[in-house]
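Note that one protein chain of the assembly has been removed; the remaining protein chains are unaltered in position.
Chains: A, B, C, D and E, in written order; residue numbering restarts at 1 for each.
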Amino acid sequence: MSGKRLLAAAVCAWAILGLTSHAARAQDEPKPAAAPADVEAAPADEGPKLDRGNNAWMLTSSALVLMMTAPGLAMFYGGLVRKKNVLGVIMQCFFLMGLMTVIWGLWGYSLSFGGTKPWIGNADYLFMNGVQSEWKDGAPYVPMYPTGIPMLTHMVFQGMFFIITPALIVGAFAERMKFSTMVVFMILWGTFVYCPIAHWVWGGGILAYGTENAKEYGMGGALDFAGGTVVHISSGVSALVCALLIGKRLGYGTEPMPPHNLTYTAVGAALLWVGWFGFNAGSALAADGVAASAFVATHFSAAAGALTWAGLEWVIRRKPTVLGAASGAVAGLVCITPASGYVTPMPALILGVAAGVFCYFACTSLKSAFGYDDSLDAFGVHGIGGTVGALLTGVFATRAVQDLNGGDPLGLYEGGTLLKGQIVATIATWILAAAVTFVILKVLDLTMGLRVATQDELQGLDLTQHGEEGYIFM
Amino acid sequence: MSGKRLLAAAVCAWAILGLTSHAARAQDEPKPAAAPADVEAAPADEGPKLDRGNNAWMLTSSALVLMMTAPGLAMFYGGLVRKKNVLGVIMQCFFLMGLMTVIWGLWGYSLSFGGTKPWIGNADYLFMNGVQSEWKDGAPYVPMYPTGIPMLTHMVFQGMFFIITPALIVGAFAERMKFSTMVVFMILWGTFVYCPIAHWVWGGGILAYGTENAKEYGMGGALDFAGGTVVHISSGVSALVCALLIGKRLGYGTEPMPPHNLTYTAVGAALLWVGWFGFNAGSALAADGVAASAFVATHFSAAAGALTWAGLEWVIRRKPTVLGAASGAVAGLVCITPASGYVTPMPALILGVAAGVFCYFACTSLKSAFGYDDSLDAFGVHGIGGTVGALLTGVFATRAVQDLNGGDPLGLYEGGTLLKGQIVATIATWILAAAVTFVILKVLDLTMGLRVATQDELQGLDLTQHGEEGYIFM
Amino acid sequence: MSGKRLLAAAVCAWAILGLTSHAARAQDEPKPAAAPADVEAAPADEGPKLDRGNNAWMLTSSALVLMMTAPGLAMFYGGLVRKKNVLGVIMQCFFLMGLMTVIWGLWGYSLSFGGTKPWIGNADYLFMNGVQSEWKDGAPYVPMYPTGIPMLTHMVFQGMFFIITPALIVGAFAERMKFSTMVVFMILWGTFVYCPIAHWVWGGGILAYGTENAKEYGMGGALDFAGGTVVHISSGVSALVCALLIGKRLGYGTEPMPPHNLTYTAVGAALLWVGWFGFNAGSALAADGVAASAFVATHFSAAAGALTWAGLEWVIRRKPTVLGAASGAVAGLVCITPASGYVTPMPALILGVAAGVFCYFACTSLKSAFGYDDSLDAFGVHGIGGTVGALLTGVFATRAVQDLNGGDPLGLYEGGTLLKGQIVATIATWILAAAVTFVILKVLDLTMGLRVATQDELQGLDLTQHGEEGYIFM
Amino acid sequence: MKKVEAIVRIFKLEDVKNALSAKGIHGMTITDVKGFGRQKGHTEMYRGTEYKVEFVPKVKIEVAVPDESLQLVLDTIMRTAQTGQIGDGKIFVSDLNNTIRIRTGETGEQAI
Amino acid sequence: MKKVEAIVRIFKLEDVKNALSAKGIHGMTITDVKGFGRQKGHTEMYRGTEYKVEFVPKVKIEVAVPDESLQLVLDTIMRTAQTGQIGDGKIFVSDLNNTIRIRTGETGEQAI
Partner (left out) sequence: MKKVEAIVRIFKLEDVKNALSAKGIHGMTITDVKGFGRQKGHTEMYRGTEYKVEFVPKVKIEVAVPDESLQLVLDTIMRTAQTGQIGDGKIFVSDLNNTIRIRTGETGEQAI
């Protein structure tokens, strides 16, 4: 019900936004997004020169972010489902590592980071042209990114985000979605939801802080250091739409569906925590002071989130659980993501606590109030946590970490005006994600069908979708 | 019995040490600890400049050390307990990642690394003041550490040590300790055991090699590259005290308590091995030749330890076991920790062999001789291995790796006098750890109680402390 | 049968090659292998100076490659065997981490990288002499490698390859080989198979691209960026010989032998994917543009391999499996290994597809056609994938990534002549690996025996070889 | 007294248990078993090759009942465990000489 | 011959087994089971919401005994498995027509 209304609202809002955009297109192209804080001056003719320290850190970060999807998320989610569906979830994560990587290389990176049009990228980087090394006047030429890393490094680092973001959605329709439909859904979702939002926020589009585009359409734009909007709100909100459209699991509400292996879930959460250092500190695109600051903020928020969630259980239910501590850590990591490169350590603790509180109640009170079956709480943790984080970034971002406003304050707390841009970005992301996901799913529902047969759901996805069993212990 | 006597001794010794200290406080403040080998010259007014290579390595190392606690240690320990307690152990490790991080940020780092008083740090860095970025004369200012990394990087790297050290103790009281009591214990232990020792050895305190403080009270001080005293002796000795005071598990000695999942234990040991590169080579606080040397020493000692322990089993019991190889590798890693940045590869092999031999017999003959129930051999591996390592550092440390003595030899083997300082540091650490842990536990025993109810211990900590089960395979 | 013939052929071919070599030895020493692309100019007297960015990346890569063996390969292989043998496989991987490391430190590195004789290394680096830091004219002296990393870093990075290569062979004789025999076999195999091939290809020997040696005996030599010949062909071909000589598992072909824990296999595959970034991008021995390019090629090929294998199953068997996606990813990683530092992203996708197709049919049609029991498809994936990769490197290698031929084209595709050298290197590796492995196994068969007793095989290696059980869930 | 052993589909366990306790049968013992019968198992895949798994996971429900409530128990199980598809399972009935409640030492029907 | 099936608490298995072999009963077969009865299971938590787990893990001990040693076996199990708390379990006794030792083909009481 409520879901339907929400979506209706979304669609209208979107239409309106759409119109304004058309009007807007008349305007002449805004100039490129401001280059990151620490671009190194370099001779105009040859572009930035290689910084091996930055490159070392960014390659490491790229590896860490891949690790987040598998084994990280695969174990975190895999442990939460029933035994008969463990491979189904792991397969979805693993297969997406292959699928989204190929899409990213062929067109995804170009649609996200090509040019600085307001709404979407361009074709400059299709098939890695202009990104890969070329043979140029008698020598290999390596296109460089402003922070002194090869563009290939930037591409592959961002490509890891393109993997984990759809993988997060898997939690919403776990234990019942048709594998074939999931594959098609993710191709469309990555292209029509992720790429536009990534371009808006990071590619110099309508929400990119301080750009002409943002001044034009985005009320100055938003700061999203590592993906509060692009990654977490987009996946979390889409997850909610999935949960509403695909419907509840058989027996949901009547029989218990306990996690079949919490040791995996705890291990997965720990790997997410570790990998998130690459995700957030890596988003500095350099091994500098901002990276160090983001690393610390990430760590502190995760810690505060874990203590808060487990603490709430302890107070309310009189027992702190492993799942609670793990969920809280993840919530803290989600919430700090957009803020990580802009806030100091103490506010990071506050964001962690906020994440713990909001996500705890989203996964308990909110979910039971509306009665949707977001199997693994992809919305409760990523949608809610991402939203809280995006907004609090507008409160706690400080020029003490990065001076992005010509010496003027950023966040509300230090007297800045960033918050309004954050609100706009949050709403825009909610709308795009909800609307496009809704349309894609409706189409797939009519064409391929979203859900496995009842018999198959009862027997489990492992055997029926993949012809395998997770454990054969006899 | 023996335990009691040992502790009595400890307390007396401590009292004495305490008095001298008071006398000593009259002295004027010693000057800062010598900066690490590779400080880079930098204009006096602006402090050391950022070295991105060093920072890249230190951020990576910080991530690796977190990974050691979970999933590393959580799986290593989790696999060794019985199924009904697997979550109990994992939860303790995971929860400590949150708890100790917050303490470290609020006061731990300041008490450990603030100032260079002889006995304990100061309040300079409380709540990250003087560590985090600040807005200073119209620009962000990033406080730097001498090796060209932000102080935030140094803080978070050291913070990871503050997590794993208490987590190591968990092995001693596994399967029977009350979760609530464990939480309070660790807060006190971190503050009153870890911080002082870290300050003594690394913070310019009474045991910091070559400092005035060390000349004053520490017989010249000790070399502890990555934590033989601070991490392993402190946790290992405290573990022994815990095992003695909390008593044996129900049925200990009468019924077998086999590890419920040795695959986890092996995986955990491998992750510890990998993470230890960050732990030891990261302790160079730079990506230089010393880091490379420490990396190699670590790897060689782990290898020798694994072969030695498994080899001893092969000879004595006629079967080499996975647990033996894993335990030996960890023993080798523990033993090389204090020496890693000071010894060449061949001595590293010797330390690994020594670790295998001493820890093997500590976990078999010694433990059965005294009959205490150190559930997962936290003392046998970390207490013994750390002690052996701290002493052998005094034998094999060489100026060929780091010239810390004005060109004069260091270790006994090359004719140096380092050993006496190592002995002093070892004894002082044993005493502080044993005495303070004893006092804390006694207080908690009287106030909160250390141990779960018998019924709960029989049913397992997972259900009774956390309301969860590790595996639900039906 | 077929196996026998193949081996006969091998031995003859080898004999011939052997003779030519003797003749050849008369020639005067070829000069050193060309230093890697990005050597930094440095004053002749003091050698290359430390590059902290490169060193940071290489230390990280070394850690990643160790992680590939355990937990990576240990879980990948461990999950594929039956429950009763899971520790047997994990133990072999873990024990090899210790064993091969010690051998590498004592003589392996020297035999592989000492001097530039055509056939084998020399004694320069025995026991780490000339590799470790020394006390030289009043200061510590750190021997450096041309890319600005300490030789210790190069040694330990290469040492990780010396661990995983033999560990890959474990897949061929899993579930039936005597542990003691395996230990002796690996010592001999590492010394007489790995070291010579590593020297030929990477140590300036007969196959090292562009060296005098290669011009002399290797038709110009081959490009093997990260180990298509040295690691994958050598281990894969040796694996086939092992499978043929040790014979089938009891009940092979009559009763199903399903993987006991596919969740481990999927997690292991994901860890291999992550670790492979260190393996391939690390083989640039620097954090430069080549490293970034290799990182991307690796990622793209793994992705294409996963999609291809799972896709083939989907088409042929109508169900894509987790094991298929995992196997395909590994096949793609194997195949790109020799090419990773020489090809652009799109060809990397092609190599991934080729790997998926060839390895799929090698593990199904080929294996069933010949009926050998290569338990975990070490030959099907590494032997075949490595061969396909080595040859396709000769097709797609381009000067656009590295200009190694004085500006002239490299691969067939851009009109170069590299392919013939690749073919020679592939054949030479097949022959050496097959012949020496055959001889070693025959000797061990007569002396120690290769296989456990039938009773032990039925009961499982965990209990009979190691006196342990993997899981005790009661 | 009689012992009733029913082999049923795993996902029917919850229903059967609830139906029985609704009928006042407050004790039973469950065992995980593997069944072999007309229902023909399934095929699984291993690296592109298929193999048959002939055993089907089932649960066995054991209930000791006084003779008079035997029929009730049988009917209840029949009704709730039935799907009509091959593989619904079997019920086996046999005699019990005695039952003892360990806690109290009670024997016979009051021990049930 | 009689067949004795005892459902007992997991942590009592060791004691019962030792007591029986002390009494000269040298063979038995153990099965992991889940029990449902007066003992009411426990609640578990899942992301802040609670749910009841009604099945309690138990072990079933099966012993085939010659009629003359039946009483001895029953008494031994009773004594060692008892805690007095709800959930101690049950013992079921039934007839065995025959027992065969596969190794030797012996039948009847000497096969036990």
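The rule we apply is simple: a residue touches a chain if its C-beta (ideal position, glycine included) is under 8 Å from a C-beta of that chain, and two chains touch if they have at least 3 such contacts.
Computed from a predicted model, the values in this text were never measured in an experiment.
The residue from B:K117, B:K248 or B:K319 that touches the chain not shown here is B:K319. In the full complex, subunit E contacts the hidden chain through residues 3, 17, 21, 26-32, 64, 94-103, 105, 111-112. What subunit C contributes to its contact with the hidden chain is residues 255, 458, 463, 466-469, 474. Against the chain not shown here, subunit D presents residues 2, 6-8, 31-38, 54-55, 58, 60, 74, 77-78, 81-95.
The rule is simple: only the chains that are shown with their structure count from here on.
Touch-path distance (fewest steps) from subunit C to subunit D is 1. If you compare B-E with A-E, the chain pair joined by more contacting C-beta pairs is A-E. Among the remaining chains, the Cα-based centre furthest from that of subunit B is the centre of D. Averaged C-alpha coordinates put the centre of subunit B at 54 Å from the centre of subunit D. Separation between the centroids of subunit A and subunit D, computed from CA atoms only, is 47 Å. Each of the following residues of subunit E touches two or more other chains: 32, 34, 44-45, 50. In subunit A, the residues that reach two or more other chains under the touch definition are 51-54, 56-57, 60, 258-259, 317, 319, 321, 323, 466-469, 471, 473-474.
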